[in-house]
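Here it is, the structure in full.
Showing just some of the chains, left in place.
Read from first to last, the chains carry the letters A, B and C; within each, the first residue is number 1.
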Amino acid sequence: MSRIDGRTADQLRPVQIERGWSKHAEGSVLVSFGDTKVLCTASVTEGVPRWRRGSGQGWVTAEYAMLPRATNTRGDRESVRGKIGGRTHEISRLIGRSLRSVVDLSALGENTVVLDCDVLQADGGTRTAAITGAYVALADAIDWGRERKLIKAKAKPLTGTVAAVSVGIVDGVPLLDLRYEEDVKAETDMNVVCTGDGRFVEVQGTAEGVPFDRAELDTLLDLATAGCAQLDGAQRQALGV
Amino acid sequence: MSRIDGRTADQLRPVQIERGWSKHAEGSVLVSFGDTKVLCTASVTEGVPRWRRGSGQGWVTAEYAMLPRATNTRGDRESVRGKIGGRTHEISRLIGRSLRSVVDLSALGENTVVLDCDVLQADGGTRTAAITGAYVALADAIDWGRERKLIKAKAKPLTGTVAAVSVGIVDGVPLLDLRYEEDVKAETDMNVVCTGDGRFVEVQGTAEGVPFDRAELDTLLDLATAGCAQLDGAQRQALGV
Amino acid sequence: MSRIDGRTADQLRPVQIERGWSKHAEGSVLVSFGDTKVLCTASVTEGVPRWRRGSGQGWVTAEYAMLPRATNTRGDRESVRGKIGGRTHEISRLIGRSLRSVVDLSALGENTVVLDCDVLQADGGTRTAAITGAYVALADAIDWGRERKLIKAKAKPLTGTVAAVSVGIVDGVPLLDLRYEEDVKAETDMNVVCTGDGRFVEVQGTAEGVPFDRAELDTLLDLATAGCAQLDGAQRQALGV
């Protein structure tokens, strides 16, 4: 069996992580998983939302969006429609939770980091690319905050690393890192967010057509865990650590 | 270790499935998982949304909401705020996907079933109770459609059954069917949607604090699978099948 | 002449007032006027809206809503439409005004009571059932506030009781407490809110088809006054006073 782009079942698409893309943001990354391109910026501001004031703890949140023509056919702008769709909400929340899972909010102090993940071009896996890129932007933003003394010199807000990948069963075959054409055909679709030490932060598996059994689930988790480990390597290389 | 309400770790709360609650809806269920109470109504209409017309296929969708004082402190109404929150969107989509996984949309014909799941009282597990109750309301609505000849006599739109339960790790102990007090303390929280034959429709696991490893994931899946099997029994008993 | 359900022209439907329906709310009532069922919860919070702060006076307000399938055909959710309809606004304001008419806001202290009236099933008279039930929920909430010392021991925030009923002219005959089938046929439709001592808080009469004359108005007011007196009895019985 050969995949549409000649990859093996357990092979990632080419991954690129371009740091410092923006002149304005405290951290910024243009991340590519093949033709999927997401611009991730990290914005640091002093202070926290009202419900957190006085707690001594910081806050990390994320907003995900797609440019209207990131996809094959143009979608309406959510700003023009006047409301955010369910899918957008869902992914923004997923990115935020994933990144908070590796942040010690006390060590961050009462500062807020907003991660904006804007999909410039979509070809499957936009949320997993967003998480993978946003982690690198966050790391840069935290370094920036330490240099500006917003964050204490000895504080270590990052307690680990985090990356994400999609897996799925297409025509009965478990595959890693689905492109759009594969994604729409998948019977089961799963997004997995792992820490660098191989534990899980999020496991979201969905039967698009036929329900899946425990053996299929196990195979998909194996594929995803291996994929995340490779992405962890790409992140470390980009950060030079 | 004893749970707040004296249950064992692998024990469900008392489950009640009260059919025919509403005089208007084509199917209706008041489902209780302990103190969590969700009113699930199924509304059948001829025709499908515009993007599906002429396909010969039906549509099943869901809307989830909470009454403002379903919870311990009153929440603002989403209608008053003028927009639906991310959590509501996420759960509505989950319920819809879960039910569609056991429906043959071709056998439904060009008819639409909307499942409204309104939480009257919340004590953890509202989305899993909603899925479990909505399945029964859906089954009744399909019978109604068959009697009214909207659905062909020999068509079998339901291809299986579906139920859902929450599991989580609280103070290091894996538990089934979390109450609110357990849910807020959980390190890992997972919602699992199973078919009656023990396969998975949705697996959504989230590390609220510490990431979880493969062994913990496996334990939680075992608990959830057993819990869903019991709920499947409760559904069958309610439906008398 | 016999009514659709065999009642006489001046007869109420069976009235049920079930206190303590919710485990969370400070006061809660499931009120039924026949098949019309409304869940009324009273939520007490310390403090008042900004425009009232420092006045030493409390505030009582109400929000009315219908579940989408409370009615014979499913209605869109107002949260999904992104705005509240005129009818909802109108009824919420009516309920709030009616209850405030029997509350001494100074005696309440700077506390707020929100009455949520959610129609679970509709069969005419939802607003009058809501007012009648909300009064009982409010009475319970005020007792709760007194026990918690939010309200002074000797303060008497309730200056009277309030109940409401619909009346109308159907096929030329004045009737009390209209069901939905009667309501849609009524030439004149009136909602009357009375205090327990038989005075008026609100009189809202509308000619749906033919204008009505003074004699008809007088007959309707007589019917409504008698109906409210019976509802006052049902409220007292429920409260055990």
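Annotations
Everything below uses one rule, namely that a contact is a pair of C-beta atoms (placed from the backbone, for glycine too) under 8 Å apart; a residue touches a chain by one contact, two chains touch by 3 or more.
All values reported here derive from a predicted model rather than from experimental measurement.
Shown here are 3 copies of a single protein sequence; counted across the entire complex in this file, the number of copies is 6.
Quick note on the criterion: only the chains that are shown with their structure count from here on.
Taking each chain's centre as the average of its CA atoms, chain B and chain C sit 33 Å apart. For this pair, chain A with chain C, the centres built from the Cα atoms lie 50 Å apart.
Residue numbers of chain B whose C-beta contacts span two or more other chains: 83-84. Every residue of chain B that touches chain C in the complex is listed here, in rising order: 22-25, 28, 35, 39, 41, 43, 45, 63, 65, 67-74, 77-80, 82-84, 88, 114, 116, 118, 120-123.
Listed in rising order, the residues of chain A touching chain B in the complex are 83-87, 89-90, 92-93, 97, 101, 160, 190, 194-195, 197-207, 209, 211-214, 217, 221, 225.
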